[in-house]
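All protein chains but one are shown at their positions in the complex.
Entry: chain A
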Amino acid sequence: MRGASGLEGQQTTAKRVQFSSPFLPYLFLAPQLAIIFVFFYWPSVQAIQSSFYLEDPFGFGATFVGMSNYTDVLKSTEYLGIARFTAIFTALVTFFALSIGLLLAVKADGVIRGNATYKTLLIWVYAIAPPVAGLIGMMFFNQHIGPVVELARWFGWDMKVGLDYSDTAFAMIVVSVWKQIPYNFIFFLSGLQGIPVSVREAAALDCRSEFRRFWTVILPLLAPTAFFLLIINVTYALFDTFGVIDVMVKDKAANNPITLVYKVYMDGFRGSDLGGSSAQSVILMLVVLVLTVFQFRFIERRVHYS
């Protein structure tokens, strides 16, 4: 950040772009602003508004109910249970997707012969759409024919995905992590390749332990990439895993674990309870807001950007 803004400062003194009319820049900005307004701000305002109302599904009338949609949601033990699961799910998915992605990147970076093949093989999974990933995962974990279930039986684990809460949670985490590894892999790999050879060589002279070199030299230099990926992975686990979950619970959540976003969908779209569902999405908006502020305030400061 610091480096980038310094560069900008130089450019502005050297070459200042001038528009013939003061309104022209706004005109250029207008399409982007319109999109942001229509697709982000307007729905958010509507969600906040309808979270204070109880509305009939077809939109014939709404009654103002104050905060009661919020208190109903926050009093519900079911909702709190889903929130707890979402937190654990997000932490596990983020941790495993990042660490496995990093491990693979480090190893692929070390490979000299045939490294293009390795890289392609590791990256292609990223091209799979989440519902397709969910479908493939569901086949792997199918109660009747799933190979993973067969394998688990070998080890004496009677896996019942769709019936047993923790087995389904396990399957969801595995599929979600698997889906996200290639993305992290690409970024870590390019991050590793951006570390100057001179730094590596200097480190190699000073320290024999490869593991220690990694912790003290390589990893700090990778920190900006890791920080960026952390945010991306948390939002992925919170929101983009919807498709995986939807396919895995097959339209019937029953006693299977679900995340907060899926609960918003179930109550709002399936259950036609717009007020309650809006309150839930406002709560989610606040969670994301707090998370973003926290990350930029406290974590970003400790990250060293070269």
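Couple of notes before you dig in:
By our rule, contacts are C-beta pairs under 8 Å (C-beta built on N, C-alpha and C of every residue); 3 or more make two chains touch, one makes a residue touch a chain; residues count from 1.
Note that in this section contacts and distances are computed from a predicted model.
The chain not displayed here is annotated in its UniProt record as "sn-glycerol-3-phosphate-binding periplasmic protein UgpB", chosen from "Glycine--tRNA ligase beta subunit", "Multiple sugar transport system permease protein", "sn-glycerol-3-phosphate-binding periplasmic protein UgpB" or "Phosphoribosylformylglycinamidine synthase subunit PurQ". Of the options A:G110, A:P220 or A:G271, the residue whose C-beta touches the omitted chain is A:G271. Only one residue from A:T71, A:N115, A:Q143 or A:S190 touches the chain missing from this view: A:Q143.
Annotation for chain A: contacts to the undisplayed chain at residues 54-60, 63, 65, 72, 78, 131, 143-144, 160, 162-165, 250-256, 266-267, 269-273, 276.
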